[in-house]
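Can you read through this structure? Questions will come right after.
The complex appears here minus one protein chain, its other protein chains still in place.
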Amino acid sequence: MTKKLKTGVIGLGRIGQIHLSNLVHHMPDAEVIIASDLSPTAHAFARDLGVPEVVTDAYDVINHPDVEAVIICSPTPFHVPYTVAAAEKGKHVFCEKPLDVTLEAIQAAEKAVSDNNVKLMLGFNRRFDANFMNVRHLVANEKIGEPHILRITSRDPAPPPVEYLKVSGGIFLDMSIHDFDMARYIVGSEVKEVFVKGDALIHPEIKEFGDIDTAVIVLTFENGAIGVIDNSRKAVYGYDQRLEIFGSKGMAKAENNTTDTLIHFDSNGGHSSLPLHFFLERYETAYRVCLKTFIDCVLKDTPSPVDAHDGLMATAIGIAAMKSLTEGRSVKLDEVLQYAAAVQE
Amino acid sequence: MTKKLKTGVIGLGRIGQIHLSNLVHHMPDAEVIIASDLSPTAHAFARDLGVPEVVTDAYDVINHPDVEAVIICSPTPFHVPYTVAAAEKGKHVFCEKPLDVTLEAIQAAEKAVSDNNVKLMLGFNRRFDANFMNVRHLVANEKIGEPHILRITSRDPAPPPVEYLKVSGGIFLDMSIHDFDMARYIVGSEVKEVFVKGDALIHPEIKEFGDIDTAVIVLTFENGAIGVIDNSRKAVYGYDQRLEIFGSKGMAKAENNTTDTLIHFDSNGGHSSLPLHFFLERYETAYRVCLKTFIDCVLKDTPSPVDAHDGLMATAIGIAAMKSLTEGRSVKLDEVLQYAAAVQE
Amino acid sequence: MTKKLKTGVIGLGRIGQIHLSNLVHHMPDAEVIIASDLSPTAHAFARDLGVPEVVTDAYDVINHPDVEAVIICSPTPFHVPYTVAAAEKGKHVFCEKPLDVTLEAIQAAEKAVSDNNVKLMLGFNRRFDANFMNVRHLVANEKIGEPHILRITSRDPAPPPVEYLKVSGGIFLDMSIHDFDMARYIVGSEVKEVFVKGDALIHPEIKEFGDIDTAVIVLTFENGAIGVIDNSRKAVYGYDQRLEIFGSKGMAKAENNTTDTLIHFDSNGGHSSLPLHFFLERYETAYRVCLKTFIDCVLKDTPSPVDAHDGLMATAIGIAAMKSLTEGRSVKLDEVLQYAAAVQE
Partner (left out) sequence: MTKKLKTGVIGLGRIGQIHLSNLVHHMPDAEVIIASDLSPTAHAFARDLGVPEVVTDAYDVINHPDVEAVIICSPTPFHVPYTVAAAEKGKHVFCEKPLDVTLEAIQAAEKAVSDNNVKLMLGFNRRFDANFMNVRHLVANEKIGEPHILRITSRDPAPPPVEYLKVSGGIFLDMSIHDFDMARYIVGSEVKEVFVKGDALIHPEIKEFGDIDTAVIVLTFENGAIGVIDNSRKAVYGYDQRLEIFGSKGMAKAENNTTDTLIHFDSNGGHSSLPLHFFLERYETAYRVCLKTFIDCVLKDTPSPVDAHDGLMATAIGIAAMKSLTEGRSVKLDEVLQYAAAVQE
C-alpha cells in the first residue's frame, strides 16, 4: 500500500470546503488529519466528512507533528503568515490566490519556502481546466507558432455586494488576477507593460472608493506578443470564460462550457443553453486536478507548477494595472518591480 | 476569343428564369439565342435580359439551326419528348429533374441520347452544393473508409398547396427524388432495397389521394451501407438540408447554411439564426455551378456527371418507395427494374 | 437530522462499483450497510470505501434485516430472481438494465413488486443525462408540438471482444435497448411497430451466431411519430450519442459532449476535440442523478420514474427488432406482446 500524504486544512469557507471535499472523496493519495476554522458550522461540515480533529486555531494545524502539508484557505491577509510559519516547520504549502496584495510579503513567503526547502503551490485552478490546459499545450508544442495576440474574456455572472467590493482590494487583485496568471501561462512569457481603460458601468457608486467593474487591459509581453483582457462584473447570460491565442502558425480558442448541448429550433431561430453558472460549476474539475497536482508534486518531489514567482508576477501586474488606471497611462512592470526591490533592500 | 456555346431555353417558370439569369449574368462561355414559353410575362422577362428571340413553341428552340444545347425547364411530362427531339437534332440537353416518372420513358431518352451521341445532364443541382460536394470528396478520397451509415435530413419549410400536391406525383418523385440522387452520389453505390414508413401528419387530407408528408426511408446499398432519409413537408424553422456519412475511418456531416453567423446571448440562453429560407436561397450557387458544369462538359467534351442512368435510378427508387409504402414491406429495386425491363422487351 | 436510507449493493463489477462509489461519496441521504460479490478484489474495493459488511451471498444482502433498498448490479439472469426475492421481503429495488431478456420474467418481477407494494426503478441512466432530459422537457412542455420524427444516433467507440458478443444476447438487447428506452422517453408514446435493416460490417464473423454490429431501426409510435435509430459498435472518433426530435412547432437536438471546447485553426482548417470516450465518462453525472432519483423516490414515496413496464417495453422492442432482422419484415409489437400474454395465461 502506498503512503498517503498527511494534510491539514486551514479555513473552511466556500473554497476551503471544496478542497476538503475533494481531498476526502477524490484524493486516494492524501488524508486530512486535521482542519481549522472559527465557525461551528464549518466544524460540523468537516466532522461529517470524517476529519478526525477539528480545531479553531490555524497554528494547531501548522504545528501538528504528523501534518506534512497544509492547505491554506484563510482570508488573504493570513496567507503569507501561515505560509511562512508552515515553511519554517518544514511543511509543504498549498495556498489560495492571491498569495498577497503586496510584493514585499510575497517575497517574504518566497524566501521562507526556499530557505526551508519546501514546496509552495498557489491555487490558480484555472490553469488546470481542460480547455485552457489544452490551449497551453498547443502553444508549448509550437502549433500556434510565435504568439502574436492573446485575448481573454473573463466576465462574472453577477457582482458581489458593494460591501464586499469595498474591502476586495479592487477588481485587479480580486478578479483579474486569475486572468493575469492565465495570460502568463498561455503565452509562456513575462508581461512587461500594462495599460488599462476601465469604468464603473454597472455600479457607478464604486468609483467613490476607486474601483471599477468593467475593464479592458492591454498586456505587452517580453516575447513581443500583445494581450488583451476584457473583464466585467456582470454578464447577465452567465459566467463567460473564453480565451484565444493567435500566432504565426494559427489560432486556438477555448469556448465556454454550457449546461448542456441542446439546440432548440423554432420559427424564431435556434436556441442554445447558458454557460455553466459560476466558478464552482465551471471549475469543479479544475479545482480537483489542481489539488491533485499539488499532492503528486509533493509525493513525487517534482517542482511546483505554480510557485511564489507566479504569485509575485500576478500581483505585480495587478498593481501596475491599478497604477495605469489611476494615472491614465501605460505602466511598465519594471516600475512596480523595481520599487518593490528598492523597498526590499 | 473563345467560342461561346449557343443555347436555347425551354420553359421560363421559376426554375427556367433562374437558369436564364445565370446563363446571361454568370456564364461567359455561353449565350442564349432563343427561349420559349407560353406566358407573356415570361417573354418580357427574357427580353429584359437581352434574349434576342423569344417564342411560344418549344420546337422552335429545338429546331433553331444555331442552337447547340437546349436547357429544358418545362413541366415534367415534356422532359422526355423534348429531350428525344433535341437529341435527334444532334443537340446537347440539360434537363430539369425528374427526367420522367416512368422508367420506360427515361430509357427512351437514354437511347436517343446514346444513338445520337449527344450529352444529357440532369439538373440535380444539390450535387453541386459546396457542403455536399465536399462530403462526397471525403468519401471518394477514402477519408471515411467503407461507408456504413448514411443519414439525410431533408425538410421543406412549408408544403405546397394541396391542389399542387394532387398532381405532384407524390412526395417520393416530387421531393425525395433529390435525396435519392444525393444518397447514390454520396455513398457511390447503387441502392438495392427500399423500405418506407410514412404518414400524412401535416395535412391528413392528402392521404385520400395516397400521398404523405412525413417519411422515413431506409435504403440498402450494394456496397453494404445502410441509409436513412427523413423527409417532412413542413419544418417551421426553415429549409433543413443536412446529411451525414459514417464509415470505418470516421464520419463527415454537412450542417445547414444560415442567414448569418450571429449568436445573441441573454439571460435565457443563446439565440442563433434560421437556415436559409428555401431552395432558391439555399442552392443559389449550386444552380449556377450545376449549369456551368454542363456548359464545360459540352465545350470540353467530357462525360456528363449526371446522366440518364442517374435519372433512371432516382425514379426507380421513388417507384420502389411508393410500392413499399403501399404494400407495407421492404421492396428490392430489382422488382421495379425487372418489371421495367420486361415491359421494355 | 434526516433519516438515511439503508441500502445494500448486490454485484460489484464495473457498474456496481460506480453505484457504490456514488452512494458513498455523493448520496448524503443514503448509507450502504452491506454489499455482496464473489471476487476478493471487489470486497477490498467495498471495504476501502467503508462498507461495514461485505459478503459473498446476494441473499445475505436481501435478507439483512436493516436493508431497506437493494441495488442490483449482478449479471442479467439474476436480475429478476433477486428483484422478486427482495420485493417479497418488502425491500425497494434499483436494478440495472435490462430487467430480463424475456417478457415472462419481467412480468413476474412486475407482479412481485406490485403485490408487495415496493418500488422498482431500472437503471436507464441516460434518461438522467442533462442533454436528453432537457430535450424531453421541451417535448413535455409542448415546445416541439406534435412529435413527427425522432432520430437517435448511438455508436460505441469500440466493440466488445467477439467472445463477449457471443453471450451478449445480441446487439438489440445488449446495446440498442438503451435507445429503445430513450425513444419511448423522448417521444412520450408507445412503440407499435419495428423494422430493422442491419449487417455485420465491422466483424463479419459475428453473423455466424446471428448477430450484427451496424443497424438502422425504424420505430412507429402510437401517436403517429416515426423514429429512426442508427447503431454501430465502432465509431473511430469516439462515443457518439446524439438525438433529435422534430415536430409541428420545431426541432430540438442534443449534440455530443466533448473533452473540451478547444478549436484550433491552422492553414488546413479548424480542429476540434473528440467526444467523451465512452459511457463511464459520458454518463458519469447521469449515473449519479439516476441513483439519487431512486433514493429520493423511496424516501419521499413518489412513483418510480422508470418502472417494470418500461423494462418490459424496452425488451419487447428488442425482441421485435430481432424478429424483424431475422424475418426481413416490419414487426408489430403486438405480435411480441400477445405471444407473451398467451404464454402467461
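Note that the chains take the letters A, B and C in the order they are written out, and that residue 1 is the start of every chain.
Everything that follows uses one rule, which is that a contact is a pair of C-beta atoms (placed from the backbone, for glycine too) under 8 Å apart; a residue touches a chain by one contact, two chains touch by 3 or more.
These numbers were taken from a predicted model, which means no experiment stands behind them.
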Neighbouring shown chains of the undisplayed chain, as defined at the top: A, B, C
Option touching the unshown chain, where C:Leu49, C:Leu274 or C:Leu299 are the choices: C:Leu274
Of A:Thr102, A:Ser168 or A:Ser330, the one touching the omitted chain in the full complex: A:Ser330
Contacting the left-out chain in the complete assembly, out of A:Thr7, A:Thr76 or A:Thr220: A:Thr220
Residue of A:Asp66, A:Asp115 or A:Glu146 touching the missing chain in the full complex: A:Glu146
Residue in contact with the excluded chain [from B:Arg47, B:Lys166 or B:Lys253]: B:Lys253
For subunit C, residues in touch with the removed chain: 236-237, 263, 265-274
Positions on subunit B contacted by the hidden chain, ascending: 25-26, 130-131, 134-135, 138, 143, 249-257, 259-267, 273
Residues of subunit A (touch criterion as defined above) contacting the omitted chain: 146, 148-149, 151, 153, 155, 193, 195, 197-199, 201-202, 214-216, 218, 220, 224, 226-228, 230, 232, 234-237, 240, 246, 248-251, 328-330
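In this text, only the chains that are shown with their structure count from here on.
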Geometric centre distance via CA averages, subunit C-subunit A, whole Å: 40
For subunit A paired with subunit B, centre-to-centre distance based on mean C-alpha positions, whole Å: 58
Chain centre separation (subunit B, subunit C; CA means) in Å: 42
Of all residues in subunit C, the ones touching two or more other chains: 249-251
